[in-house]
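A protein chain is absent from this complex, but the other protein chains hold their places.
Up next, chain A:
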Amino acid sequence: MQFMLLFSRQGKLRLQKWYVPLSDKEKKKITRELVQTVLARKPKMCSFLEWRDLKIVYKRYASLYFCCAIEDQDNELITLEIIHRYVELLDKYFGSVCELDIIFNFEKAYFILDEFLLGGEAQETSKKNVLKAIEQADLLQEDTKEAETPRSVLEEIGLT
């Protein structure tokens, strides 16, 4: 996979993951063009289209478009499954995920994606394992935060 974009029906970007090195300007240009192309497609059209020298696989879930750019030798149908798996992960994590969840917790959406895909390929094929890893990492985040507060208070009153 070369990149994945999530955008709303109005064309607002909600997530962008790039697995190829491109300048900011190029990324913006690609995003703008691709968003326009995908939004122009009618509902009866198939989920695949050819764009530049890439294959684009996209699927709409409620108000969000999930759009991946894959290479010639990649399997389009399994990419649809990859997209679906990601949505399932988000759904499990947020509990019936909606666009607002992704807007307000975009960093979490990235963390989840980074536990599922690495360098554009799936690193874990078990839903359970991905969610477990995220859970553990979240706990680690909580732990360190908790560990902070007591210490600083004690420091403040000069008792450590």
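Going forward, a residue touches a chain if its C-beta (ideal position, glycine included) is under 8 Å from a C-beta of that chain, and two chains touch if they have at least 3 such contacts; residues count from 1.
Note that contacts and distances are computed from a predicted model.
Asks: If you had to name the missing chain as UniProt does, which of "DNA helicase", "Glutamyl-tRNA(Gln) amidotransferase subunit C, mitochondrial", "Pleckstrin homology domain-containing family J member 1" or "AP-1 complex subunit gamma" would it be?
Replies: Of the names offered in "DNA helicase", "Glutamyl-tRNA(Gln) amidotransferase subunit C, mitochondrial", "Pleckstrin homology domain-containing family J member 1" or "AP-1 complex subunit gamma", the absent chain's UniProt record gives "AP-1 complex subunit gamma".
Asks: Touching residues of chain A against the unshown chain: what are they?
Replies: 13-16, 18-19, 21-23, 28, 41, 44-50, 73, 75-78, 80-82, 85, 103-104, 106-107, 110-111, 114-115, 118-119, 121-129, 133, 136-137, 140-141, 143-145, 148
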